[in-house]
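Only one protein chain is missing from this complex, and each of the others stays in its spot.
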Amino acid sequence: MIRAAIIGATGYTGAELMRILLLHPEATLEVATSQSSCTERVTDHYPALHGLCDLRFEENIPESIARRIDVVFLALPHGEAMEAAIAYHQLGVRVIDLSADFRIDDAGAYRNIYGKDHLAPQLLRQKVYGLSEINRTAIAASSLVANPGCYPTCTLLSVAPLAQKGLLCNPVIVDAKSGVSGAGKKPGPRTHFVEINEGFSPYGVGTHRHQPEITQEMDKLGTLQSDVIFTPHLLPLSRGMLTTTYLGLQPGTTVEQVVTAYEQFCQHEPFVYFLGLDRFPSVRDVRGSNNCFIGIHIDIAHQRAIVIAAIDNLMKGASGQAVQNMNIMFGLPEDCGLKGMLQVL
Amino acid sequence: MIRAAIIGATGYTGAELMRILLLHPEATLEVATSQSSCTERVTDHYPALHGLCDLRFEENIPESIARRIDVVFLALPHGEAMEAAIAYHQLGVRVIDLSADFRIDDAGAYRNIYGKDHLAPQLLRQKVYGLSEINRTAIAASSLVANPGCYPTCTLLSVAPLAQKGLLCNPVIVDAKSGVSGAGKKPGPRTHFVEINEGFSPYGVGTHRHQPEITQEMDKLGTLQSDVIFTPHLLPLSRGMLTTTYLGLQPGTTVEQVVTAYEQFCQHEPFVYFLGLDRFPSVRDVRGSNNCFIGIHIDIAHQRAIVIAAIDNLMKGASGQAVQNMNIMFGLPEDCGLKGMLQVL
Amino acid sequence: MIRAAIIGATGYTGAELMRILLLHPEATLEVATSQSSCTERVTDHYPALHGLCDLRFEENIPESIARRIDVVFLALPHGEAMEAAIAYHQLGVRVIDLSADFRIDDAGAYRNIYGKDHLAPQLLRQKVYGLSEINRTAIAASSLVANPGCYPTCTLLSVAPLAQKGLLCNPVIVDAKSGVSGAGKKPGPRTHFVEINEGFSPYGVGTHRHQPEITQEMDKLGTLQSDVIFTPHLLPLSRGMLTTTYLGLQPGTTVEQVVTAYEQFCQHEPFVYFLGLDRFPSVRDVRGSNNCFIGIHIDIAHQRAIVIAAIDNLMKGASGQAVQNMNIMFGLPEDCGLKGMLQVL
Partner (left out) sequence: MIRAAIIGATGYTGAELMRILLLHPEATLEVATSQSSCTERVTDHYPALHGLCDLRFEENIPESIARRIDVVFLALPHGEAMEAAIAYHQLGVRVIDLSADFRIDDAGAYRNIYGKDHLAPQLLRQKVYGLSEINRTAIAASSLVANPGCYPTCTLLSVAPLAQKGLLCNPVIVDAKSGVSGAGKKPGPRTHFVEINEGFSPYGVGTHRHQPEITQEMDKLGTLQSDVIFTPHLLPLSRGMLTTTYLGLQPGTTVEQVVTAYEQFCQHEPFVYFLGLDRFPSVRDVRGSNNCFIGIHIDIAHQRAIVIAAIDNLMKGASGQAVQNMNIMFGLPEDCGLKGMLQVL
């Protein structure tokens, strides 16, 4: 049994990690920490876990916690995760960081985007970007995985089949829509029920922090230096993400080539499912699951396509993919403890 | 033209007051104050008012504001409104207080319920409780109106027709459900979208502050010393309130007597509408309007009835009734500036 | 492995049954029938099941299906289920009927309530009412289980601890609120998004078909001939049910007696959880799970109490309890295949 800890377990990604790990057949949740709710029962915060969890939230003390665990999940805010990552990594614990602190390859770029000096530039180079479908070999051997952002996950899975085959053309326009849980549990004017309900609006147009992450990783998928336009919007629903990606195809590309690219990419993937030509997903189809559903529309005369992908922002977009990465790191089947996670309604 | 000021205009009841007063044919909104957003444009906070409102939020300085206005609406938190009420009242401005500070008749009871000493016990005795349908004569002559709470408004209108005729019997069980705007604009864990959405729960069971207000006013409606059980619940919607009231009828009461009581009560009311026997309202029917819709089910064999009433908690439950009271105080038709407020969808 | 069939699997309770049975460690879903979608893939209707289910919907032909299964779940409309129940029962298959066709003990009463002649009055007497916590011994031995309605389940679990101890007093007022999935998948004006969204209203006041079912079963819990007032309301959310029950206590009842009654009742129950005095559930706490959470408020001076219970109407209120009953019938632990069903968000 893999012994796991979650640092920062009261937030939404932390809670979702608890749900998955408490039910995981090959892992046990040994520790859940929380600064604000230290010593309180987990079930007082998440009554739904009644009967599954007797833990109380602990303080994050790496020296003592490290001895009790094999892997640590960091569900801390950006900027705070770095320190914990360094500590646990030094203590020999495998680290899966759900924050953005290790996603950007370059320390200078990190400072520009997140406004902080990075505390461990050499760890930054060592980390593996945890997009499971793309980097599974490196993830298996890694001791520090930077779990991708939700928007980058959905976008990169949308374009990877084309980019890897050299069929992708610029610009890549990503019109993205996310549920509110992506904004975190901390109350604020932007997450007040009355402000969100019956509302819909863009945010971070041209400035969202996930844009450089998307560009950085998209550039590694093929030979194209990508030109990405990314516009996120906030949906009046709790969980779910859908991206509508408008992209060009290399001159001469055929419909068959495009379809084959997606079919081959998804063929052996446990979680990425290609719906086919002109069949499109709803965020409801993947709610509660680690799946990514993809559909495409091709305008071959104009050599362009629309790729529509849906994920659950808390699962494949965060906690589900984190556990998928744990499975990879510990030699388990990738869908271990994740297969039964789904909702039909 | 009545010149009006709103103190604390950035909150939900304040914003709703702005909407009504800006469109009111016999009133002008001269001043909107806000501590936190002082000097900012109203339309930066409420873009929907674009084209209707050039005001900037001001500081609340009674001495200078009083000279520019005839009436002041206090949309401040409980405890803060008292001071402003005293100041404006002394300066000769008519005051309509939307907080709870003047609703409770007895200063000792006020301290017990709201945990603060009342600053003006003699004003407390002078004020008129602003349930328009019940107290309109006193409101017309008053210089200080305590605008009722949303739950008391919906409950009292439900039972008044029976209580006034002496047909009401104890206990009176009020199962109440309210939309989230009733909890105010301040962000907190209880109003986070993800916590409310797809949720429903009771709160304040046996302890809600509106219970003594309901009891105090119900006792004045007839001769019954009322025994009220009141349970509020939070609905996953922005605005709307529905109360389901289970009550006894005096022995010998007939169906006709009950129906007649409601018909007579509502006959000349511009905003209270009796749907009839076994016809019931939805909160959607009154959304955006100052209306209260009432339906009843009678079990004459057991001498009991169920009264179901719906209001918009921000309108008849707060800002709409406040303007109705202003209309009464200034000799205007009660529905002036309120008649066209409604949504069909 | 228990081999199961679902008759009428395209509806919401059918779909939820598919989800549970496909993941159940001791059961396999052999057959899913649908009249309207015969021969179509299950995953075309419920894409979320992709990767878990290769079945196509079949026609309901009892003679051939009976040979392939051990148990059949009937997720058919009231009136249609009878016929299928008779057929499968005769063919020696254990039947769990999620419709109302076998819930009412008396054929005459059934006709009055559902407007149809019952086709098998003697089976009606033979059936067991499948409220697992109350009738588990009889369920274990039964070949035909009438799965309870969602409202009766939530209500009966609320009052059973008191009724069984003889502490309950009339009247019992049940103010019930349900999510929209309880109204079924068939589109109609009452389930249109625009009519439900931002809405809340009562329905079936004094006339709902679950009232006689509640009364019939409540009478069996103790010695009280119960006097039930039941008012259902429709919540603007997909799944979840909460009942607020106002009831009297026998003269002389103490707070300790009430608390003890609930504690003892829940002590060994896998799914019913007593939150304690003045702690109350939200429907979010039980979403996706087979749990029932109960909290109470006691007014001992007046010898009355408020009991608030929450269930997921599709789980403990329908499909979850049906599988719990299957577990009982086949000698499995009651929470087999149900324990991991839960959502924290």
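Letters are used for the chains, namely A, B and C, taken in the order the chains are written, and counting of residues starts over at 1 for each.
Criterion: a residue touches a chain if its C-beta (ideal position, glycine included) is under 8 Å from a C-beta of that chain, and two chains touch if they have at least 3 such contacts.
The model shown is predicted, which means the values in this text are computed figures rather than measured ones.
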item: Chains shown that the absent chain touches, full complex; value: A, B, C
item: Contact with the hidden chain (one of C:S143, C:T191, C:Q257 or C:Q303); value: C:T191
item: Chain B residues that touch the omitted chain in the full complex; value: 12, 15-16, 18-19, 23, 46-52, 181, 198, 238-239, 270, 273, 275, 281, 284-289, 291, 293, 314, 339-340, 342-345
item: For chain A, the residues touching the chain missing from this view; value: 171, 173, 175, 177, 194-195, 197-203, 205-206, 227, 229, 231, 233, 235-240, 242, 244, 246, 278, 280-284, 287, 297, 299, 302, 304, 306, 308, 310, 345
item: Those residues of chain C which, in the complete complex, touch the missing chain; value: 12, 180-181, 185, 187-189, 191-198, 236-238
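Convention: only the chains that are shown with their structure count from here on.
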item: Centrality ranking, top chain (CA atoms only); value: C
item: CA centroid of chain B to CA centroid of chain C, Å; value: 39
item: Rounded Å distance, chain A centre to chain B centre (Cα mean); value: 46
item: Per-residue multi-chain contacts in chain A, two or more chains; value: 12, 181, 198, 238
